[in-house]
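Have a look at this one.
Every protein chain of the complex appears in place save one, which is left out.
The block that comes next holds chain A.
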Amino acid sequence: MLIPNIENLKENYLRIMNSESFRKDFKTLLEDYAGRPSPLYHADRLSDHYGCNIWLKREDLNHTGSHKVNNTIGQILLANEMGKKRIIAETGAGQHGVATATVCALMGLECVVYMGETDIERQAPNVARMKMLGADVRPAISGSRTLKDATNEALRDWIANPLDTFYLIGSVVGPHPYPDMVARLQSVISGEIQWQMRNKTGNSNPDYVVACVGGGSNAAGSFYHFLDEPEVQLIGAEAAGEGLTSGKTAASIAMGETGVIHGSMTNLMQTDDGQITEPYSISAGLDYPGIGPLHAWLAKSGRAKYLAVTDQEALDAALQLTQKEGIIPALESAHALAALNQLDLKSGENVVVTVSGRGDKDMKTYMERLKLT
(Lines give C-alpha, C1' and ligand atoms only; values in the text may rest on other atoms or scores of the structure.)
Protein backbone atom coordinates (compact mmCIF):
# COMPACT_ATOMS: atom_id res chain seq x y z
CA MET A 1 0.00 0.00 0.00
CA LEU A 2 2.94 2.34 0.38
CA ILE A 3 4.58 1.41 -2.88
CA PRO A 4 3.23 4.40 -4.85
CA ASN A 5 4.52 6.82 -2.17
CA ILE A 6 7.88 5.11 -2.00
CA GLU A 7 8.27 4.93 -5.76
CA ASN A 8 7.47 8.63 -5.97
CA LEU A 9 10.12 9.40 -3.39
CA LYS A 10 12.66 7.07 -5.00
CA GLU A 11 12.21 8.64 -8.40
CA ASN A 12 12.65 12.16 -7.11
CA TYR A 13 15.00 12.26 -4.17
CA LEU A 14 18.37 11.98 -5.86
CA ARG A 15 17.45 14.32 -8.63
CA ILE A 16 16.23 16.94 -6.18
CA MET A 17 19.06 16.45 -3.68
CA ASN A 18 21.68 16.79 -6.41
CA SER A 19 20.12 19.93 -7.88
CA GLU A 20 21.93 23.21 -7.48
CA SER A 21 19.02 24.94 -5.80
CA PHE A 22 18.69 22.21 -3.20
CA ARG A 23 22.40 22.16 -2.47
CA LYS A 24 22.43 25.92 -2.06
CA ASP A 25 19.37 26.06 0.19
CA PHE A 26 20.59 23.10 2.25
CA LYS A 27 24.02 24.66 2.79
CA THR A 28 22.58 28.07 3.67
CA LEU A 29 20.14 26.66 6.19
CA LEU A 30 22.74 24.38 7.76
CA GLU A 31 25.09 27.32 8.21
CA ASP A 32 22.94 30.36 8.89
CA TYR A 33 20.05 28.61 10.60
CA ALA A 34 21.42 25.48 12.27
CA GLY A 35 24.82 26.92 13.12
CA ARG A 36 27.11 24.59 11.17
CA PRO A 37 29.90 23.65 11.01
CA SER A 38 29.77 22.07 14.45
CA PRO A 39 33.10 22.32 16.33
CA LEU A 40 35.57 19.49 16.65
CA TYR A 41 36.94 19.99 20.13
CA HIS A 42 40.06 18.46 21.64
CA ALA A 43 38.90 17.34 25.08
CA ASP A 44 42.08 17.86 27.11
CA ARG A 45 41.01 16.29 30.40
CA LEU A 46 39.32 13.33 28.76
CA SER A 47 42.43 12.87 26.61
CA ASP A 48 44.60 12.79 29.73
CA HIS A 49 42.28 10.21 31.23
CA TYR A 50 42.41 7.91 28.18
CA GLY A 51 46.04 8.54 27.26
CA CYS A 52 45.32 9.59 23.67
CA ASN A 53 43.58 12.40 21.74
CA ILE A 54 39.85 12.53 22.28
CA TRP A 55 38.11 14.83 19.81
CA LEU A 56 34.45 15.64 20.45
CA LYS A 57 32.30 16.32 17.39
CA ARG A 58 29.79 18.74 18.85
CA GLU A 59 26.45 17.89 17.21
CA ASP A 60 24.93 18.91 20.53
CA LEU A 61 25.65 22.54 19.65
CA ASN A 62 23.39 22.53 16.59
CA HIS A 63 20.12 24.40 16.64
CA THR A 64 17.51 22.13 18.33
CA GLY A 65 20.27 20.42 20.30
CA SER A 66 21.26 17.42 18.20
CA HIS A 67 22.27 16.08 14.81
CA LYS A 68 18.62 15.52 13.90
CA VAL A 69 18.30 19.00 12.35
CA ASN A 70 20.70 18.08 9.49
CA ASN A 71 18.17 15.53 8.30
CA THR A 72 15.00 17.52 8.89
CA ILE A 73 16.28 20.53 6.99
CA GLY A 74 17.15 18.31 4.04
CA GLN A 75 13.86 16.43 4.06
CA ILE A 76 11.71 19.53 4.47
CA LEU A 77 13.38 21.05 1.39
CA LEU A 78 12.60 17.81 -0.42
CA ALA A 79 8.99 17.76 0.79
CA ASN A 80 8.53 21.37 -0.25
CA GLU A 81 9.96 20.72 -3.70
CA MET A 82 7.57 17.77 -4.05
CA GLY A 83 4.62 20.01 -3.15
CA LYS A 84 3.66 18.22 0.07
CA LYS A 85 1.65 20.23 2.57
CA ARG A 86 1.46 17.92 5.54
CA ILE A 87 4.43 16.47 7.37
CA ILE A 88 4.35 13.47 9.70
CA ALA A 89 7.15 12.07 11.79
CA GLU A 90 7.89 9.55 14.50
CA THR A 91 10.10 10.37 17.46
CA GLY A 92 11.80 8.52 20.32
CA ALA A 93 13.60 10.96 22.58
CA GLY A 94 11.80 13.81 20.95
CA GLN A 95 14.85 15.32 19.29
CA HIS A 96 13.71 14.36 15.82
CA GLY A 97 10.20 15.45 16.68
CA VAL A 98 11.48 18.85 17.78
CA ALA A 99 13.72 19.14 14.72
CA THR A 100 10.75 18.31 12.50
CA ALA A 101 8.40 20.73 14.24
CA THR A 102 11.14 23.33 13.91
CA VAL A 103 11.50 23.06 10.14
CA CYS A 104 7.74 22.85 9.70
CA ALA A 105 7.44 26.14 11.55
CA LEU A 106 10.22 27.48 9.33
CA MET A 107 8.38 26.47 6.15
CA GLY A 108 4.81 26.97 7.38
CA LEU A 109 3.79 23.34 6.93
CA GLU A 110 1.36 21.29 9.00
CA CYS A 111 3.16 18.97 11.42
CA VAL A 112 2.02 15.79 13.17
CA VAL A 113 4.47 13.92 15.41
CA TYR A 114 3.85 10.42 16.73
CA MET A 115 5.54 9.62 20.03
CA GLY A 116 5.27 6.59 22.29
CA GLU A 117 3.27 7.26 25.42
CA THR A 118 6.17 6.00 27.55
CA ASP A 119 8.52 8.45 25.83
CA ILE A 120 6.09 11.34 26.23
CA GLU A 121 6.36 10.78 29.99
CA ARG A 122 10.15 10.56 30.11
CA GLN A 123 10.96 13.36 27.66
CA ALA A 124 8.46 16.04 28.71
CA PRO A 125 10.60 19.10 27.82
CA ASN A 126 10.76 17.99 24.21
CA VAL A 127 7.01 17.42 24.09
CA ALA A 128 6.44 20.97 25.33
CA ARG A 129 8.83 22.29 22.72
CA MET A 130 7.06 20.49 19.89
CA LYS A 131 3.70 21.83 20.99
CA MET A 132 4.96 25.37 21.20
CA LEU A 133 6.39 24.98 17.70
CA GLY A 134 2.87 24.18 16.54
CA ALA A 135 3.08 20.42 16.13
CA ASP A 136 0.23 18.05 16.91
CA VAL A 137 1.87 15.45 19.18
CA ARG A 138 -0.06 12.17 19.06
CA PRO A 139 0.68 9.40 21.55
CA ALA A 140 1.29 5.88 20.28
CA ILE A 141 -0.53 3.71 22.76
CA SER A 142 0.07 0.24 21.32
CA GLY A 143 2.87 -2.20 22.08
CA SER A 144 5.71 -0.92 24.26
CA ARG A 145 4.55 2.63 23.57
CA THR A 146 8.03 3.68 22.47
CA LEU A 147 9.82 4.40 19.20
CA LYS A 148 8.81 1.34 17.19
CA ASP A 149 5.16 1.94 18.04
CA ALA A 150 5.42 5.61 17.09
CA THR A 151 6.92 4.47 13.77
CA ASN A 152 4.03 2.04 13.28
CA GLU A 153 1.51 4.84 13.81
CA ALA A 154 3.35 7.16 11.43
CA LEU A 155 3.37 4.45 8.75
CA ARG A 156 -0.35 3.82 9.30
CA ASP A 157 -1.00 7.56 8.91
CA TRP A 158 1.03 7.58 5.69
CA ILE A 159 -1.00 4.64 4.35
CA ALA A 160 -4.16 6.62 5.04
CA ASN A 161 -2.84 9.89 3.59
CA PRO A 162 -0.75 9.01 0.57
CA LEU A 163 -1.25 12.12 -1.53
CA ASP A 164 -0.66 15.25 0.53
CA THR A 165 1.56 13.84 3.26
CA PHE A 166 5.33 13.54 3.45
CA TYR A 167 6.72 11.14 6.02
CA LEU A 168 9.85 12.69 7.49
CA ILE A 169 11.70 9.73 8.97
CA GLY A 170 14.22 10.49 11.68
CA SER A 171 16.87 7.88 11.10
CA VAL A 172 18.50 5.57 8.60
CA VAL A 173 15.61 3.12 8.91
CA GLY A 174 12.42 2.40 7.04
CA PRO A 175 11.82 1.49 3.42
CA HIS A 176 14.29 2.47 0.71
CA PRO A 177 15.10 5.27 -0.12
CA TYR A 178 15.00 6.53 3.48
CA PRO A 179 18.09 4.79 4.86
CA ASP A 180 20.12 6.12 1.93
CA MET A 181 18.54 9.56 1.97
CA VAL A 182 19.09 10.13 5.66
CA ALA A 183 22.67 8.85 5.54
CA ARG A 184 23.43 11.28 2.71
CA LEU A 185 21.91 14.17 4.62
CA GLN A 186 23.83 13.30 7.79
CA SER A 187 27.10 12.80 5.90
CA VAL A 188 27.84 16.48 6.50
CA ILE A 189 29.08 15.32 9.92
CA SER A 190 31.93 13.18 8.56
CA GLY A 191 32.61 15.62 5.74
CA GLU A 192 33.37 18.27 8.36
CA ILE A 193 35.36 15.86 10.55
CA GLN A 194 37.68 15.27 7.59
CA TRP A 195 38.71 18.89 7.05
CA GLN A 196 38.64 19.68 10.75
CA MET A 197 40.99 16.77 11.49
CA ARG A 198 43.24 17.85 8.63
CA ASN A 199 43.40 21.40 9.98
CA LYS A 200 44.12 20.26 13.51
CA THR A 201 46.39 17.22 12.98
CA GLY A 202 47.50 17.33 9.36
CA ASN A 203 45.68 14.06 8.65
CA SER A 204 42.04 13.94 7.61
CA ASN A 205 41.72 10.37 8.90
CA PRO A 206 41.34 9.80 12.63
CA ASP A 207 42.17 6.40 14.10
CA TYR A 208 38.63 5.89 15.39
CA VAL A 209 35.21 7.36 14.88
CA VAL A 210 32.82 6.47 17.71
CA ALA A 211 29.08 7.15 17.73
CA CYS A 212 25.96 5.83 19.46
CA VAL A 213 23.47 3.80 17.45
CA GLY A 214 19.71 3.62 17.90
CA GLY A 215 18.36 3.72 14.38
CA GLY A 216 21.88 4.83 13.47
CA SER A 217 21.66 8.23 11.80
CA ASN A 218 24.37 10.14 13.65
CA ALA A 219 26.67 7.13 13.31
CA ALA A 220 25.86 6.77 9.60
CA GLY A 221 26.67 10.45 9.15
CA SER A 222 29.85 10.17 11.23
CA PHE A 223 31.06 7.07 9.37
CA TYR A 224 29.98 8.04 5.85
CA HIS A 225 33.13 9.57 4.33
CA PHE A 226 35.36 7.10 6.18
CA LEU A 227 33.66 3.95 4.96
CA ASP A 228 36.31 3.41 2.29
CA GLU A 229 39.21 4.41 4.55
CA PRO A 230 40.12 1.10 6.21
CA GLU A 231 42.64 2.72 8.56
CA VAL A 232 39.74 4.47 10.31
CA GLN A 233 38.14 2.12 12.81
CA LEU A 234 34.40 2.62 13.03
CA ILE A 235 32.78 1.97 16.38
CA GLY A 236 29.06 1.97 17.09
CA ALA A 237 27.77 1.98 20.65
CA GLU A 238 24.41 0.32 21.11
CA ALA A 239 22.17 0.22 24.16
CA ALA A 240 22.51 -2.91 26.27
CA GLY A 241 19.92 -1.53 28.70
CA GLU A 242 20.08 -3.53 31.87
CA GLY A 243 22.42 -6.01 30.27
CA LEU A 244 22.48 -8.04 27.05
CA THR A 245 20.90 -11.15 28.53
CA SER A 246 18.74 -9.39 31.11
CA GLY A 247 15.67 -9.39 28.91
CA LYS A 248 15.68 -5.60 29.09
CA THR A 249 17.90 -4.49 26.26
CA ALA A 250 17.89 -2.68 22.90
CA ALA A 251 21.11 -4.10 21.47
CA SER A 252 19.99 -5.18 18.00
CA ILE A 253 23.41 -6.13 16.63
CA ALA A 254 24.35 -8.23 19.67
CA MET A 255 20.96 -9.78 20.33
CA GLY A 256 19.06 -9.52 17.06
CA GLU A 257 18.75 -11.73 14.01
CA THR A 258 17.99 -10.97 10.40
CA GLY A 259 14.41 -9.84 10.02
CA VAL A 260 12.11 -7.29 8.44
CA ILE A 261 11.01 -4.19 10.33
CA HIS A 262 9.38 -1.05 8.96
CA GLY A 263 10.21 -1.94 5.39
CA SER A 264 13.87 -2.88 5.86
CA MET A 265 15.67 -6.15 6.21
CA THR A 266 18.15 -5.72 9.03
CA ASN A 267 19.13 -6.99 12.49
CA LEU A 268 15.99 -7.27 14.54
CA MET A 269 15.29 -8.30 18.11
CA GLN A 270 12.61 -10.93 17.77
CA THR A 271 11.15 -14.02 19.41
CA ASP A 272 11.49 -17.55 18.05
CA ASP A 273 8.11 -17.02 16.47
CA GLY A 274 9.24 -13.91 14.57
CA GLN A 275 7.37 -11.44 16.78
CA ILE A 276 9.23 -8.19 17.39
CA THR A 277 10.59 -7.94 20.94
CA GLU A 278 9.89 -4.93 23.12
CA PRO A 279 13.26 -3.23 23.51
CA TYR A 280 14.43 -1.36 26.59
CA SER A 281 17.02 1.31 27.23
CA ILE A 282 17.24 4.17 29.68
CA SER A 283 17.65 6.37 26.61
CA ALA A 284 14.50 6.89 24.55
CA GLY A 285 16.45 7.54 21.35
CA LEU A 286 18.22 4.17 21.40
CA ASP A 287 15.11 2.22 22.39
CA TYR A 288 14.48 0.57 18.99
CA PRO A 289 14.47 -3.18 18.35
CA GLY A 290 15.92 -2.83 14.87
CA ILE A 291 18.83 -0.90 13.45
CA GLY A 292 19.49 0.85 10.16
CA PRO A 293 20.31 -1.71 7.45
CA LEU A 294 23.62 0.07 6.77
CA HIS A 295 24.75 -0.89 10.27
CA ALA A 296 23.55 -4.46 9.89
CA TRP A 297 25.76 -4.62 6.81
CA LEU A 298 28.75 -2.90 8.42
CA ALA A 299 28.56 -5.31 11.36
CA LYS A 300 28.22 -8.35 9.12
CA SER A 301 31.09 -7.33 6.84
CA GLY A 302 33.24 -6.39 9.80
CA ARG A 303 33.80 -2.85 8.59
CA ALA A 304 32.42 -1.51 11.86
CA LYS A 305 32.34 -2.93 15.38
CA TYR A 306 29.32 -2.54 17.60
CA LEU A 307 29.87 -2.44 21.34
CA ALA A 308 27.11 -2.82 23.90
CA VAL A 309 26.84 -0.23 26.68
CA THR A 310 24.58 -0.63 29.71
CA ASP A 311 22.36 2.04 31.26
CA GLN A 312 24.74 2.36 34.20
CA GLU A 313 27.83 2.64 32.00
CA ALA A 314 26.13 5.39 30.01
CA LEU A 315 25.15 7.27 33.17
CA ASP A 316 28.71 7.06 34.48
CA ALA A 317 30.11 8.30 31.18
CA ALA A 318 27.64 11.19 31.12
CA LEU A 319 28.78 12.27 34.57
CA GLN A 320 32.41 11.91 33.55
CA LEU A 321 32.03 14.10 30.44
CA THR A 322 30.11 16.64 32.48
CA GLN A 323 32.66 16.90 35.23
CA LYS A 324 35.78 16.62 33.08
CA GLU A 325 34.75 18.81 30.15
CA GLY A 326 31.70 20.78 31.32
CA ILE A 327 29.47 19.19 28.68
CA ILE A 328 26.24 17.46 29.68
CA PRO A 329 25.54 14.95 26.91
CA ALA A 330 22.24 13.40 25.92
CA LEU A 331 21.78 9.90 27.36
CA GLU A 332 22.09 8.52 23.85
CA SER A 333 25.45 10.22 23.24
CA ALA A 334 26.66 9.07 26.66
CA HIS A 335 26.66 5.55 25.24
CA ALA A 336 29.31 6.59 22.71
CA LEU A 337 31.42 8.13 25.48
CA ALA A 338 31.09 4.95 27.55
CA ALA A 339 32.27 2.83 24.61
CA LEU A 340 35.73 4.41 24.94
CA ASN A 341 36.27 2.18 27.99
CA GLN A 342 36.00 -0.90 25.78
CA LEU A 343 38.64 0.23 23.28
CA ASP A 344 42.34 -0.53 23.52
CA LEU A 345 43.44 3.06 23.01
CA LYS A 346 47.08 3.86 22.39
CA SER A 347 49.05 7.00 23.02
CA GLY A 348 49.01 9.45 20.11
CA GLU A 349 45.86 7.97 18.56
CA ASN A 350 43.12 10.34 17.40
CA VAL A 351 39.66 9.27 18.52
CA VAL A 352 36.65 11.24 17.29
CA VAL A 353 33.52 10.77 19.41
CA THR A 354 30.28 12.25 18.11
CA VAL A 355 28.30 13.95 20.86
CA SER A 356 25.01 13.54 19.07
CA GLY A 357 22.92 15.67 21.40
CA ARG A 358 22.80 17.78 24.54
CA GLY A 359 21.49 16.47 27.85
CA ASP A 360 18.99 19.17 28.84
CA LYS A 361 16.12 16.85 27.97
CA ASP A 362 17.55 14.20 30.32
CA MET A 363 17.99 16.25 33.49
CA LYS A 364 15.11 14.51 35.23
CA THR A 365 16.67 11.09 34.61
CA TYR A 366 20.12 12.34 35.57
CA MET A 367 18.79 13.86 38.80
CA GLU A 368 17.08 10.58 39.74
CA ARG A 369 19.71 8.08 38.68
CA LEU A 370 22.81 10.05 39.66
CA LYS A 371 21.15 10.99 42.96
CA LEU A 372 21.84 14.67 42.54
CA THR A 373 20.20 16.90 45.14
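Basically, a contact is a pair of C-beta atoms (placed from the backbone, for glycine too) under 8 Å apart; a residue touches a chain by one contact, two chains touch by 3 or more; residues count from 1.
Definition applied: contacts and distances are computed from a predicted model.
*Asks:* Using the UniProt record as the reference, specify the protein name of the hidden chain from among "Electron transfer flavoprotein subunit beta", "Tryptophan synthase alpha chain", "Na+/H+ antiporter subunit D" or "Aspartyl/glutamyl-tRNA(Asn/Gln) amidotransferase subunit C".
*Replies:* "Tryptophan synthase alpha chain"
*Asks:* Which residue, A:Arg36, A:Lys68, A:Arg122 or A:Lys148, contacts the hidden chain when the whole complex is considered?
*Replies:* For the chain that is not drawn, the touching residue is A:Lys148.
*Asks:* Touching the absent chain in the whole complex: find that residue among A:Gln196, A:Thr249, A:Gln270 or A:Ser356.
*Replies:* A:Gln270
*Asks:* So that we can see where the missing chain sits, which residues of chain A does it touch?
*Replies:* Contacting residues on chain A, toward the hidden partner: 1, 3-5, 7, 142-143, 148, 152, 155-156, 159-163, 257-263, 268, 270, 272-276.
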